[in-house]
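A short write-up of the structure that comes next.
The complex appears here without one of its protein chains, the remainder shown in place.
Per-chain numbering from 1; labels A, B, C and D assigned in written order.
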Amino acid sequence: MDQLLQHIFNALVLGGTYALLGIGLTLIFGIMNVVNFTHGALYTFGGYAMYLAAVALGLNFFVALPVALVAGLLVGAFIEFTLLRPLRRSDIDTTMLVMIGAGIIMQSGTLWIFGGVAKAVPTPFPAQPLTFGPVSLSYVNLFVLCAAVALIAITYFTINGTKLGRAMRATFQDHDTASLMGVNVSLIYTATFAIGSALASAAGALLGPVYVVTPQMGDLAAVKAFAIVILGGLGSISGATIGGFILAFAEELGAGYISSGYRDAMGFLIIIAVLLVKPTGLFARAERIG
Amino acid sequence: MTRFIAPLFLVVFALLPLGLTDPYLLNALIITGILTICAMSLNLLLGFTGQLSLGHVAFFGIGAYVSALTALGFDVSLPFGLRVTHEGGAPLLGFLLAILITGLAGYLIGRLSFRVRGAYFVIVTISFAEVVRLVALNWVELTQGPLALTAIPNMVLPVPGLGDMALRSKMQNYYLVLAVAVASYLLIARLVASRFGRAMRGLKENESLALSLGINATRTLTVAATISAAMAGAAGSLYAHYIRIIDPDVFLFSYTVTMVIMVVSGGKGTLAGPLVGGILFGLLPVALRPVMAPEAQWIVYGAILIAILFLMPRGIVPALEGLGERIAARRKAGDKPTDVMPAKMGANP
Amino acid sequence: MLEISDLVCGYGQVAALRGISLSVGEGQLVALVGANGAGKSTTLRTISGLVPARAGSIRLQGDDVTRAGPQKMLKLGVAHCPEGRRVFPHMSVSENLAMGAYLRASDAGLKADYERIYTSFPRLAERRHQMAGTLSGGEQQMLAIGRALMSRPRLVLFDEPSLGLAPNIVEQMFAIIGSIRDAGTTVLLVEQNAFAALELCDYAYLLEAGRIVMSGKGADLIDDPHVRAAYLGS
Amino acid sequence: MSTTSSSAILNVEHVGMKFGGLTAIADLHFDVQEGEILSLIGPNGAGKTTAFNIMTGFLKPTQGRVLFRGRDLSQTRPNEIARLGLARTFQRTSVFADDTVRDNVLIGLHRFGDDTRAAALLDRLFPTPAARRAENAVRERADAIIDMVGLTARAGDKAGSLSYGEQRLVGFALALAVEPKMLLLDEPVSGMNASETQGFVRLIRKVRDEGVTILLVEHDMPMVMEVSDRIVCLNYGRLIAEGPPEAIRTDPKVIEAYLGKSAAKLEQREVAHA
Partner (left out) sequence: ADTIKIGVNEPLTGAFAASGTYVVNGAKIAADEINAKGGILGKKVELVIEDNKSNPTEAASVAEKLITSDKVPVLMGAWGSSLTLATMPKLEEYSVPMLVETSSSGKITTSGNPFIFRISPPSSVEAEAFEPSVKKLGLKKVDFLVINNDWGRGAAADFSKMLKANGVEVGLVETMDQSAQDMSAQLAKLKASDADTIMVTSAVDQLTLLFKQMAALGLKKRIITTGGSQNPDQIIAQAGAAADGTMHLTTFLPWWPEKTPNPEATAYFLSEWKKRGFDFAGATESFRGYDGIRTVAAAIAAGGGTDPASIQKGFWKVDFKGLNGPIKFNKSGPAGKESGQSKPNVYIIEISGGKVNQVQLGG
């Protein structure tokens, strides 16, 4: 019982971080339709940005976080501007491959600059965990969960409740028609990719201090982000959020009660199971034929 | 113009080892050839049916394990007190079994995942590959898990009149890989040219329209997935008997990425594309190795990839085709000037 | 209001317009008719900036807008209701209408405009929250028309607005076009329903294979034997 | 309303379709007789396209069933229905945009000369003379169909680059390639002008004369009135009238729900024609 409670708490914290990873990607992959192989690299970038800001520049932790976020925003805008814009009319596999190339460059660049040794980012939170009876929860994790929830809420509101969000959705459904509505389509492309990148970077900046920062930290994160996005339904912020929590619970309980060797398989098994039962994903969009 | 790429490759690569003495290069060519077979098989799915499999390495890995285990033998206990023992057999049997079993796996995955399309198919394939990798890692009794399967014998081929011949030398393995590659190429070429190929094209471009024309989506896609998987399985078997040791790292995601790079950069949906992309990106790391630092090699690799796509967004082979067409059109225009030029695809608004 | 001279454009190596000139006066309703593939849609796309002009010029109230681009044109008051509906499939009916009002600086009168469209097309009011992609063909067409009007344009380009509409709705649609013209909005109308369009318009152009081959008052074109044979089916 | 009769090729039996809370079709019931041209009309959103989607297996009705030549289609998938000889066109233009017009039709002809001999598999895998002959036959057939719809001049162009009206013709050619016994046409002449429409009417008649039954959905009333043997009218997913064109044109329910003032014009035209 105690163990179960602890698992549930762990899964909540983990789910928050997964959801944060997922929503950044759902913007780029789900809405923009770019198979973003730089997502993991941008997550890593966020971790190193945090490291540079907090350790090398010695900024306050809470100042360093937004710095990392803005850095991610700028890098995202840069990638869109230089790599995606010239290929806007190319098909999805071509842009995917360019993103693979960019991802390889970013990861090797990170390795070259920082070396392979993990970096730690200190946090201002007490090391002693909060304990509720048999359950422990560290302050950093709690903070990460809150920050993730806040970022998710802001993104959700931006996409679903603002003119900008509406223009984003419209642009990627039919960009010629969106331009006829007066939308500055180029700006929307850049903005969407930049925001998605900023979220990936924020996830890295938040989790870097919890874990350690390494050039490979993004690899697994990226694969999981894809799984989350698809589990939740493409382009849906709430879907990605729920998908993140489902994945976290599956992994946590699977590792706790079935086998830790198959921990990472749990999420994937859930996906296969879900698609068996509901072939269109958990939150399918209505489509019609004819 | 691009019609001649494949025969040209065949001639060049059939003769190449005669003038090539460096075993390292031969080794690189063998590995490249094996990956190129995988790329061709991936192209059958990605290029001709439009379904991206990001778990293709699963079939490669399964093929390698099936073949290795057939040759080495195993002894596993299953639930309910069952016990399966196998003594170890001929590598050729392993090769055939690898094709059979990966084909079956491809069929099952196809049945399961072609209920969904596009992005969902992508994630089902990634998931499948990850689950298979973890099984290979954790089912130690069968696969030895991370301890690896070692001492896998070389491929043995029965030669009429001579008895069995073990392919120990690189040269022998090279020609074996070349033969399998040629067979795969011809199979794909015929498939694509047949009405089955038309069905695949229809499905790729407009599925509901294709359905309304009587094209059986599930069957067409499943057949494509089965053949594609079996081909990757064959490549896996070749790999196992050549490298002679395998562990769960044969399921590394980076192999899938390499296959995708080969297919798309060469030109997906063209027969010669994976060959060109395969040779280029198979040998590029070999070429970069001596000239720069390891991290820089990767950066240059990525940059070359991006540069190719910027110059030729649809891949190298389609770009060559386009060039050929334009030259032909100009020549024709020179003969008799016409007002309207032949239609070229523009962006469809 | 709109002055086009010697406009040439095309797609890739295909020449779609081979030098057309036409003009639309302030407050006029001008019809553009022609066979399949004549270049009608291309003309509208070029005006709104979706397709770049290769030669020639487009002037709006005297200013050169040949290379203005869609956003600028909309800012100048030119709305384009495109061929083939082109609604945003994964957005609701009301969100689609909101996209039509994207560039409007103020929300003043926005509500009234929504209501006006909902009363013109009661079916849309019923389906306010339905995803536009699941609407029937005709419902989508109504939405596309309504959306184009949401920007309160001074010049509207309609590309086959009657496409897929039921006969009673077609009538209503022509009535709406007539009434916005009467309210002072300029209209350039492409229609396959040539008879209705020619009846309603102030002036008409006939486009064939990327060239203007005839122009005149609607009634004159209706009476022309070539037009009758080629476009009116009698 | 008619019950299942021996000469009916298609029976729609009490079909209903709900999307969530929305009833798109409610208890639809009618037959199509072999060899006739039947039109299905009704206001926008009445459920005509939905009915087509049900008949061709793209949607499973929430109630009722459809019989094609006596066979229940409820468990049949779209591609199987096409193979049974029931083909359709789509309301939205639907072509294989990246292929040439000829390749489009070749894809449509993917089953042309289908034969189940074991040798057919061999023909697929090896370039046997039989395979070459079959290939030539299929190409000839494609060119014949393209010629029939009048797109010969554009046979080598990418379908996606054709104008809207031309793409609709490609869609029609694709449906013909299936060699159907019955054709469902969803607004085939939308985007065509009156003269082009008349050409199309001639085409439909020709196809019908070759023995193909036609069920037509169209809002172009002059065309519908001219070409139909019989008309069925829907409103809000219900059948409100059924009969020959003259009866439908003057049916007050149809005028009220659908025709509006155009009914009067139709009458004039009729008079003018006479």
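Throughout what follows, a contact is a pair of C-beta atoms (placed from the backbone, for glycine too) under 8 Å apart; a residue touches a chain by one contact, two chains touch by 3 or more.
All values derive from a computational prediction rather than experimental measurement.
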item	value
Displayed chains contacting the withheld chain	A, B
Chain not shown: contacting residue from B:V84, B:L100 or B:V140	B:V140
Given A:L27, A:A77 or A:L111, the one touching the chain that is not displayed	A:L111
Residues in chain B touching the chain absent from view	22-24, 27-28, 31, 137-138, 140, 145-148, 150-151, 243-245, 247, 249-250, 252, 254, 289, 294-295, 297-298
Touching residues (missing chain, whole complex) on chain A	2-3, 6-7, 10, 13-14, 108, 111, 115-118, 120, 122, 127-129, 131, 136-138, 140-141, 207, 210-212, 214-217, 219-220, 251-256, 260-261, 263-264
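Everything below uses one rule, namely that only the chains that are shown with their structure count from here on.
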item	value
Lowest number of touching-chain links that must be crossed from chain B to chain D	1
Selected pair, greater C-beta contact count between A-B and A-C	A-B
Distance from the mean Cα position of chain B to that of chain A, given in whole angstrom	31
Rounded Å distance between chain C and chain D, as computed from the means of their C-alpha atoms	29
Chain A-chain D separation of Cα centroids, rounded to whole Å	47
Interface hub residues of chain A, defined as touching at least two other chains	176, 289-290
For chain B, residues contacting two or more additional chains	208, 342-343, 345-346, 349
Sites on chain A touched by chain C in the complex	163, 166-167, 169-170, 173-174, 176-184, 235, 285-288
Chain C - residues contacting chain A, complex	48-50, 69-71, 74-75, 79-80, 82, 86-91, 95, 98-100, 102-103, 131, 133-134, 147, 151
Chain D-facing residues of chain B, complex	187, 190-191, 194-196, 198-199, 201-202, 205-206, 208-217, 342-343, 345-346, 348
